[in-house]
Each structure stands twice: as structure tokens, then as C-alpha cells.
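Just one protein chain is left out here, and the rest sit where they should.
Let's turn to chain A:
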Amino acid sequence: MANWIEVCSLDEIDPEDVMRFDHNQHSWAIYRCPNGEVYATSGHCTHERIHLADGLVMDDIIECPKHNGRFNYKTGKAQGAPVCEHLKTWPTRVENGLIFLNVE
């Protein structure tokens, strides 16, 4: 079942950047990739419980702020040590300049 919730306006995230989003005791990382598309992953790194929104986005990759674990934020795929467990990804859509996240 789809459960779309509003995150924020697209302008609030710079291109090639990431923002934290909390809702109902869950936390996500919301990414705006260089070409403008929006992606969402679970908020915390799979190595330790560190929020990814303090990390660095370069192209398709988010690098964890703590020990530099890297994930492809479009697919959630862990790119190698120290992270081996993938990130969960979540559907998003942009409508009238607003970002929506499907939290189901």
C-alpha cells in the first residue's frame, strides 16, 4: 500500500546533496542527485548507527561521515569495507516542486 508523505520542497536540498528527514520515529536520508532526481534511503549507516545526512554526496555515492563507508544511494548498494550490508531504499516523487516519500 502506498503511503506518500510530504518531505519538503525540492529547493531545500542542493543538487548533489543530502538532507535528513524524520517521521514517526523513522529517519531517512533524502538525496537530490546532480541531474535533479530525488532518492531516499534509510537514514543510518549499516556499519554503526550514524546518520548519513552529515556525509558527502558525489555523483551517485554517499560517503558516511564516520568511517567513510560508501553506498550508491540510488540502489542502496554498499560499495565495500567497512560497509557490507546494503541500505534500504524508498520510492520518492516530486510534484509541483515538492518531494514526497512513500513510507510503506
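As a working rule, contacts are C-beta pairs under 8 Å (C-beta built on N, C-alpha and C of every residue); 3 or more make two chains touch, one makes a residue touch a chain; residues count from 1.
The working rule: contacts and distances are computed from a predicted model.
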Would you mind picking the UniProt name of the chain not drawn here, from "Aromatic ring-hydroxylating dioxygenase subunit alpha", "FAD-dependent oxidoreductase", "Putative spermidine/putrescine transport system ATP-binding protein" or "Phenylacetate-CoA oxygenase subunit PaaI"? "FAD-dependent oxidoreductase"
Chain not shown: contacting residue from A:His23, A:His67 or A:Lys88: A:His67
On chain A, residues whose C-beta touches the chain left out of the figure: 16, 47-48, 50-51, 54-56, 58, 63, 65-68, 81-84
